[in-house]
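Dumping the structure here so I can ask a few things about it.
Of the protein chains in this complex, one is absent; all others appear in place.
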Amino acid sequence: MEKVLEVRDKTKTPELNYLNNGYSVASWLLTKDHKRIAMLYLASVSFFFMLGGFFAALIRLELMTPNSDLLQAASYNRVFTAHGIIMVFLFLIPAIPATIGNFFVPLMIGAKDLAFPRINLLSWYLYMAGGLVAAYALLQGGVDTGWTFYAPYSTTFSNGWVVVTGLGAFIIGFSSILTGLNFIVTIHTMRAPGMTWFRLPLFIWSHYATSLIMILGTPVIAITILLLALERIAKIGIFDPAIGGDPILFQHLFWFYSHPAVYIMILPSMGIISELIANFSRKRIFGYEFVAFSSIAIAVIGFLVWGHHLFVSGQSIYAGLVFSILTMIVAVPSAVKVFNWTATLYKGSISFDTPMLYAFSFLGLFLVGGLTGLFLGTAGMDIHLSDTYFIIAHFHYVMVGSTVIGYLGGIHYWWSKMTGKEYSEFWGKISAMLVFIGFNLTFFPQFILGYLGMPRRYASYAEELQVLNIFSTAGAGVLAIGMIMPVIYLTASLFNGKDAGDNRWHLPGLEWRTSSPPPTENFYEPPVVTWEAYDFSDENGLEPRKELTKETV
Amino acid sequence: MSDTHAHDYHPPGLQHQFEDMKQQEESNIIGMWMFLAQEIMFFGGLFTAYLIFRSKYPMAFAAGSNHLDAFLGGLNTLVLIVSSLTMALTVYYAQKNNRNMQVIMIVLTMIFGTVFLGVKAVEYTDKYNHGLVPFATWNKKTKGEAQAKTEAPKEVKNFFASEGGKAPAGAKVEEKHDYINPTGQFQWNSQGESNELILEAQKGNFLTEDEKIGYFTNGEIDQKKFEGRVRIFFWIYFAMTGLHALHMIIGLGLMLWLLIMAWRGTYSAQYYSPVEISGLYWHFVDIVWIFLFPLLYLLGRHFIH
Partner (left out) sequence: MSDKHEEHELHMGIPQYLVIFTILFVGTIITYYVALTDLDSRLFAGANTLVALLIAFFKMTCVVLYFMHVRWNGKLIWLTAAGSFVFLGIMFAFTMQDYLTRGAGIFTR
């Protein structure tokens, strides 16, 4: 089945691969290779993640005490806004698609590169430009409106760098659009012979759905930012009730994108989890077609529910009713996925490697995050829980507990493929557990705090709530350690890690049939696909994992 | 690495990531349509704002749109339609390997595109002259006629009212000129007209709830409030047509690049994909205008002829 024209040692890193194919700065900064662009993104995304995490640390330190002693309220506002903007626009939206997606979409479909490699590079430059503009605004003092920039505060009263930050977000938006465009075209036209739609890994299906949202939703935030800037500079009046405008219009336009944006954040992570669960149970995903279509369903229905962010804003009650019902409906495809993943685990041959630990964490944390989303989607409940810590806990469970954990799982899973090296499983498992424990300790108390009425975005709070806040801060410390550890041991693996070989986990996916790291043109032989996705049968030419043969048992 | 399908003949313009021209062309077309889908949603945000405000304040919008020159707008529509034709013909001639006609058609398209922008400039200047640009200081500052200098002004502004209307001895009395627009403010002058419109609507009972609150203070028509809502119309007008004009300018830039490449004979029946996708962009810009024209220029026109 593997017709290799040259003899190469599949247990070793090949001599010529995409990493050492040219060492100059220009060969990296002007590259058209999607794998190098993915690495550029990995570096920049990690940097912004650390920056956002720094602001998170400031928030948690401030909230250890009931009074606003570490930070004045005005500064605190700028800190949580910076945290939000950096984490949402500079990390969560691009992280998985632009790093793991860029690297693996062509590999998984058997293509040489994405459809438009230069647009891919442009996408990274736009990301960096937007990030620098936002960072500049930050250094100048930042914005205190919250990452949601609500009018009329952002248009009339805020004294921060609203327009410049908005410009940064605008530029990053175009980076996102170009990535999405690239993925859709690539998945349509560049699949290898034999790679039909229903043989695609579910990672590809979820990236396809994500790209749909990127293309259809992001332009709306772009125009919203434009209108915000015009309103702020020129006082148009469309968001100003005194002149005849409506501040809720801003919220409608803003959330029309920002709600589907959260599906941009979660869908790629769900794609990774599908890969992890199937591959580490050595079993085909249960209900492949259902999981594939549920990704598309989430993308489409996700555009219909944005009003659930506006329940208490002044939106009409009837509209609130409609959006509430649709929010219930959008939970269904996500539930379908969770059920199918669980069914995949049943009677699978499960191995508890680090990526699988992250996948298990995801299952539990996404369940909590998703269910609490349903509580909030019920308009009656939302009246009490809106703008409290319950909301913060909910979205951190889905953003950090699901997206970031999926991201970490994916990085670990594909680390050997991207770098050719193995990381230390021991440290991997420790940090996965620290992340899980730290995360829950940080954010579970926040559900209770929200229920007890602690408002969000406040630097001070009632004294009775201090104990829970201290738990939360302690958890944040553990979480921080758990997240910094991978930086250390993954970097260390680059220098003294063992050579991983082509197929470190012994898996049937197309990306595992080329070397680690892959050569610049991805495959030594243009692949022809004749097997179904997640085909673990012996006829698939797969060597059985050593752990399972009689000799080692 | 071995290359089992070495291309003996490399079609011109085939990029390395594609297997053959067909795949590349297909990808280009899908890619451009994805970009256009994104553009539709981009303009869509402004159309949403238009939709909402027009539904809230139809009379203000009617009043505002009657101050736009529908003839020039219609002319622009025709100009763009002609340019769409020449663009489509460019693609046609590229497919027919006819370099000269391609170049002529591109030049014609660019000419019509420039005419469009020229007419737009005329319209914008007209707005500037009449004080209809909704941004303070961006209107023409106009002075009215100065009062006669020969006689001492009868009434100095109330500044000296406490002195019994007379300037204290030795004070310099300034002459008053009637400034219509001293700082280039947005001026909505046609009071009679809009009053008529509102009153007619009130009589026929087709003012919306927002209008009933929005135009009146204590039962009387409040000019300032009405002006605020007309100003929103003008903002939407400038934002939408401005964004559209920006896309036209980008389109002209694209045409220039296309012109250079066509002049060099780059495009042929085997390789005309860039012409085709530029055509798609150009037609899209035309379509946006096909909607902008009636929505902005025509919809209130039957109230006032």
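As written, the chain order gives the labels A and B, with residue 1 at the start of each chain.
Operating definition for what follows: a residue touches a chain if its C-beta (ideal position, glycine included) is under 8 Å from a C-beta of that chain, and two chains touch if they have at least 3 such contacts.
Bear in mind that the values here come from a model prediction, so they are computed numbers and not experimental data.
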Q. Of the listed residues B:I52, B:L132, B:I198 or B:L258, which contacts the missing chain in the full complex?
A. B:I52
Q.
For chain B, which positions touch the chain that isn't shown here?
A. 22, 25-26, 29-30, 33-34, 36-37, 40-41, 44-45, 47-48, 51-52, 55-56, 70, 74, 77-78, 81-82, 84-85, 87-89, 92, 95-96, 205-206, 208-210, 213, 269-270, 276, 279-280, 283-284, 286-287, 290-291, 293-295, 298-299, 301-303, 305
(Q) In the complete complex, the non-displayed chain touches which residues of chain A? (A) 188-189, 216, 220, 248-249, 252-253, 256, 303-304, 306-307, 310, 315-319, 322-323
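Definition applied: only the chains that are shown with their structure count from here on.
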Q | Chain centre separation (chain A, chain B; CA means) in Å | A | 38
(Q) List the residues on chain B that touch chain A in their complex, please. (A) 1-2, 4-5, 16-18, 23, 26-27, 30-31, 34-35, 37-39, 41-46, 48-49, 52-53, 56-57, 60, 134-135, 210, 214, 225, 228-229, 231-232, 235-236, 239
(Q) With touch defined as at the start, can you tell me which chain A residues reach chain B in the complex? (A) 5-6, 16, 111-117, 177, 180-182, 184-186, 188-190, 215-220, 222-224, 226-227, 230, 234, 236-238, 242-246, 249, 252-253, 256, 519, 521, 524-526
